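The structure appears right after this line, and notes come after that.
Removed: one protein chain of the complex. Kept in place: all other protein chains.
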Amino acid sequence: MEIKTQPYERVTVVAVEGRVDSASAGDLEAELKRLIEEGKASFVLDLSGVEFLSSSGLRVLVTTLKTVRKAGGDLRLAAMSQRASDAIELAGLDPLFKTYEDREAAVASF
Amino acid sequence: MEIKTQPYERVTVVAVEGRVDSASAGDLEAELKRLIEEGKASFVLDLSGVEFLSSSGLRVLVTTLKTVRKAGGDLRLAAMSQRASDAIELAGLDPLFKTYEDREAAVASF
Amino acid sequence: MRTAKQPSPPSEAATAEVSRQTFPAESEQLRQVCESVREAASLCGFDERTSYACQLATCEAVENVIQHGYRGAAGGQVTVETRARPGDLVVEIVDDAPPFDPTSYPLVSDASPDDMQVGGRGILMIHRVMDDVHYERRGNKNHLRLTKNRAFTGA
Partner (left out) sequence: MRTAKQPSPPSEAATAEVSRQTFPAESEQLRQVCESVREAASLCGFDERTSYACQLATCEAVENVIQHGYRGAAGGQVTVETRARPGDLVVEIVDDAPPFDPTSYPLVSDASPDDMQVGGRGILMIHRVMDDVHYERRGNKNHLRLTKNRAFTGA
């Protein structure tokens, strides 16, 4: 798994690539926690490069979502790969997230 | 010249492609006026596809900039082609515009 | 119109390609578990998306064995056996952890903004992907058999 973070003033874009499973979900969680501790609360997750997304990864997404919503922010999903979106739907978590065709639309939504 | 408009809630992205000279500047002006009359004041101009930009085109950019700044908005430039940026610098207009590497960064700046 | 011809043998009778691998119960092995399932799904003729769904379901079951079964204790092992026939995949996951029957675990429903329940998603995914989920305790071992015998048609 690779994580690329692009912070803007109002929103931070985090691109996740590769496999997100219980072997890597901890790294994603740590990076998101770090950003939240910096005071960031508005996130776009670019999932275009996700090749595998298990419930361990989904757990990180949902717990982060809860945290940032409480802080008045949001976590929105952009450019989901078919595999990311299949995993989210199979887990019944799609009603939780605002999703956007591309990063630009997601960034503009904040 | 081709114009592609992508409206988001907070900002409208206008992509301009091809030649912007006195033969086409009027069309660009008309489109921007139309959007301003709709109430839009925050614009990102994607100039990545600009092949030629004369002072007639630059005049439209500056007059639009004045109008939207008065309305509390802004006109920011994104992903300028070399040709667009050469024209703007040669005309001494580069101090007027906030410019961004890509559309996403420009959209995020609002 | 009926004919006197004998019916062709049922597909269950066709010989399955069997592959069995035993992994240490560590999350670093999940990539390799996926790879076994991918190869078997390809022998079944499943499309890319169906294959991915089967990998996902299998990994959810194996993740559970690692996390909840062995609870991170060292030395645990998990065996993944695949049996592939055209259009028909069976994945059997065997472990020595304490008994646990995922088929008797209550299925959670779709989350909603008012109910962001995060637990139970793995077992839900397994059931949604697979056509049959069968649990058996044999001796000291949990046997979980996942069967996929038609194309995945989306969630």
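A few points about this structure:
Letters A, B and C mark the chains as written, and numbering starts fresh at 1 in each.
Just so it is clear, a contact is a pair of C-beta atoms (placed from the backbone, for glycine too) under 8 Å apart; a residue touches a chain by one contact, two chains touch by 3 or more.
All values derive from a computational prediction rather than experimental measurement.
Every shown chain that the unseen chain touches in the whole complex is listed here: B.
Among B:L58, B:A79 or B:A106, the one in contact with the hidden chain is B:L58. In the full complex, chain B touches the omitted chain through residues 19, 21-23, 52-56, 58-59, 62-63, 65-66, 82-83, 86-87, 89-96.
In the analysis below, only the chains that are shown with their structure count from here on.
Arrangement of the chains shown, judged by which pairs touch: a linear chain-to-chain path with two open ends. Of all chains shown, the one whose average CA position lies nearest the global CA mean is A.
Chain A and chain B have Cα centroids lying 31 Å from one another.
For the pair chain A and chain C, the distance between C-alpha centroids works out to 27 Å. The multi-chain contact residues of chain C, meaning those touching 2 or more other chains, do not exist; every residue touches at most one other chain.
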